[in-house]
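And then subunit A:
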Amino acid sequence: MGDQPTPEETLPADEDRENLLTELSESLGEILVDSYLRPHEDLWLRVRVDNWHDAVRTAKDAGFAYFGFLSAIDWNIAPEGRYENTEFDAGLIEEDEEPVELDASTGYAGGDTRFQLLMQLHSLDRQLGVILKADLGEDLTVDTIRDLFPGADWHERETHEMFGIVFQGHPTLQPLYLPTEFEGHPLRKDFPLLARQVKPWPGVVDIEEIPEHLEAQLEAEVMAAFEAEGGEA
Partner candidate 1 sequence: MSLLALPYWQETAIKLGLALVVIPTASLILVYLFLFKMMAFMQSRLGPNDTGPYGSLQLVAEAIKFLQKEDIHPAQADRRVFRMAPVVVLASTFLLYVVLPAGPDAVVQNLDTGVFYAMAVSSLSVLGILMAGWASANKYALLGGLRAAGQLIAYELPLILAVMGVVIQAETLNLQGIVEAQATGEIFGFGAIGNPFILTQFLAFLIFMISAQAELTQTPFDMPVAETELVGGFHVEYTGFRFLLFFMAEFGTAFAFSALAAVMFLGGWWIPGFDVDDNVLNILGPGVMLAKILLIAFFIFWVRFTYPRLREDQLQKFAWKVLIPLALGNIVLTGIFKVVF
Partner candidate 2 sequence: MTATSDREQMAYVSAQAADARINVELDTGDMTLNIGPQHPATHGTLRIAARLDGEQVIAAEPIMGYMHRGYEKLCEVRTYPQCTTLINRIDWLGSFANEVPFILAAERLMGVEAPPRAQWIRTILFELSRIANLSLFLGDMGVQVGALTPVFFAFRDRERVLNQIEEVTGGRFHPNFDRIGGLKDDIPKGWVDETRSVMVKMRTFCDEMEDLLVGNEIFQARCRGVGVIPADMALGYGLSGANLRASGIDWDLRRDANPGLAWDQIDWRVWTHPDGDSFARYWVRLQETREATRMVDQLLDGIPSGPIMAKVPRIIKVPAGEAYISTENPLGEMGYYVVSKGDLGPFRVKIRTPSFNNISVVPWVMKGVYVPDVITILGSLYFILGDIDR
């Protein structure tokens, strides 16, 4: 976790979360790959994907019985970038600044593969939340946790259609949002956002500065209008 930003030193220790981390690392044992704690913010746990079901069960037994959400992250950097190489976007980056280089880091608690499973659970007794992650292998397969959290049903369906991740044991992995004949997985980074490719994004205009030659012209126009109304210069 060397390259991660260090939490601020001034904050007091977050004892609740530290105790929780110790407790969960004991009960998870081998399953836990990595963990990361930001005091007074959140706790991230990365578990082995083969034991995903066990890990979720352990968390649930530890009191995290309130289901938040389940999704995934695609850590791949999009081949098209953020479609910012248009003339409009040029104004966004200040001249004396290097353009942002997206690093290949994979977030808190690390990650080794392109796709990472993401899940959030609450504990009502502890009044804490925990975020579970798991690196997905090449086959993008993981066990379903529908039996533990019935609410995960739809979240797994959504993750399946958006990322193409297969949840073994889920009976109805049909698309939730997209039409049945839709091909591809829209939230993958290599899925092109066609609208943006066809038409450049005009949304940055509002912070573009007025060019110098126009600025003088505008000022002259304003002054002319002011004088025409009979005002004093």
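Candidate entries met the following condition: all candidates are chains of the complex that A comes from, given by their letters.
We adopt the following convention: contacts are C-beta pairs under 8 Å (C-beta built on N, C-alpha and C of every residue); 3 or more make two chains touch, one makes a residue touch a chain; residues count from 1.
Model, not experiment: these values are computed from the prediction.
This complex places one of the candidates 1 or 2 in contact with subunit A: number 2. Remark: subunit A residues 5, 8, 41-42, 44, 65-69, 71, 73-74, 78, 82-83, 92, 94, 100, 102-103, 105, 107-108, 118, 120, 122, 124, 127, 129, 131, 148-151, 153-154, 162, 175-179, 186-187, 191, 193, 196, 201, 203-204, 207 touch candidate 2 in the complex.
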